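For this view, one protein chain was removed and the others were kept in their places.
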Amino acid sequence: MAQLFYLADLFGVAVFAITGALMAGRKSMDLFGVLVIAVITALGGGTLRDLILDNHPVSWILNDLYILVASLAAVGTVIWVRLTRPIHEKGLLLADAFGLAVFTVIGTEVAMQHAVPYSTAVIMGVMTGVAGGVMRDVICNEIPLIFQKEIYATACIAGALAFIGLRELGTPHWLDTGLAMLTVLLIRLAAIRWHISLPRFHLLDRD
Amino acid sequence: MAQLFYLADLFGVAVFAITGALMAGRKSMDLFGVLVIAVITALGGGTLRDLILDNHPVSWILNDLYILVASLAAVGTVIWVRLTRPIHEKGLLLADAFGLAVFTVIGTEVAMQHAVPYSTAVIMGVMTGVAGGVMRDVICNEIPLIFQKEIYATACIAGALAFIGLRELGTPHWLDTGLAMLTVLLIRLAAIRWHISLPRFHLLDRD
Partner (left out) sequence: MAQLFYLADLFGVAVFAITGALMAGRKSMDLFGVLVIAVITALGGGTLRDLILDNHPVSWILNDLYILVASLAAVGTVIWVRLTRPIHEKGLLLADAFGLAVFTVIGTEVAMQHAVPYSTAVIMGVMTGVAGGVMRDVICNEIPLIFQKEIYATACIAGALAFIGLRELGTPHWLDTGLAMLTVLLIRLAAIRWHISLPRFHLLDRD
């Protein structure tokens, strides 16, 4: 089970790295830029969470598999795009939703191990899921997509709450993990499928 | 007295959250984006200070009142703007100046408890006061206002210096806190009132 979860984590790292590499490609970055953006997208959220929780050593510091997986995913993306143009947009969205689910649950669990209030645990879950993507967008000079697109972070919040609720009920670890991930996944996929968005807050420039 | 200061701190959090929510509204973000930008604006400066000083746990980690106040202020802003268009620009500037004063003094004091040199204490005071706003502007893809507008950070520097000076003179805590806050407030209000700015440094693109 722990093995499975570790694999899912690495899968999430790879998927987030791919979205980073694609964004870097849209900005015509060089190979080093692609690598950096991919790594930041994949590991930025967890790193920020660890720093704020004072949870040292930061996950990837002592285990170089994380950086390796992110780098390989980035290089693989470049090669793949060079060889065969089309990217399977649908497949990528699905994979991204899965990565989001894993990261959210990991982040919430790490926070709970630090005995923080529920609200902080939710924030840490969301942060682990979305902060890497926010850093990617900010460095690439874009307003972060997740603040404007279909329900994204909302799926994380629901997943984190589900995880906390089940945890407190004392369900087995595989069950609360699984159900919480499923919550994120289903909400996210429903939002993509039916283009559901949160209402926006429009404000004219000088109000 | 400590109670009063705690209330002032929460007031600062609320005001900064409002400025964050308004900026998010100008960028047409969705509700989640508004919340995130509000929270980052309100708590980003103090968080960065705590990380650099290794001052754990970070203030809002164990006390969920901070996040709650910031979130309520953000949601309240959205509702307020929806219901009754006009925002009292003057009132907001005044409130922001007050928040800046509180944050600066808190930041300087926290730093001094870590026995750092005076220069570092000043930097930490300024950082606590302005870094949240810088993060807000960077994420929203704007060049930070405080680097171009009327005297803003300069008011923080003066306030931090006043606090350090009075502290070393051994004045009572309520007095050095009050006078330092007053320093920030008066300088900031004077700058707004008479549009005082620091000289700018213009450099053509290829010099």
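To keep things simple, chains are lettered A and B as they appear, and every chain counts its residues starting from 1.
Following the convention adopted for this analysis, a contact is a pair of C-beta atoms (placed from the backbone, for glycine too) under 8 Å apart; a residue touches a chain by one contact, two chains touch by 3 or more.
All values reported here derive from a predicted model rather than from experimental measurement.
J.: Identify the residues of chain A touching the omitted chain, counting contacts across the whole complex.
T.: Residues 21-22, 24-34, 36-37, 47, 51, 56-58, 60-64, 67-68, 78, 81, 85-87, 138-141 of chain A touch the chain that is not shown.
J.: Since one chain has been left out of the picture, which residues of chain B touch it in the full complex?
T.: Looking at chain B, the ones touching the missing chain are residues 51-54, 114, 116-120, 123, 134, 138, 141-144, 146-149, 152-154, 197-205, 207.
Convention: only the chains that are shown with their structure count from here on.
J.: Starting from the mean Cα coordinates of chain A and chain B, work out the distance between those two points in Å.
T.: That gives a centre separation of 29 Å.
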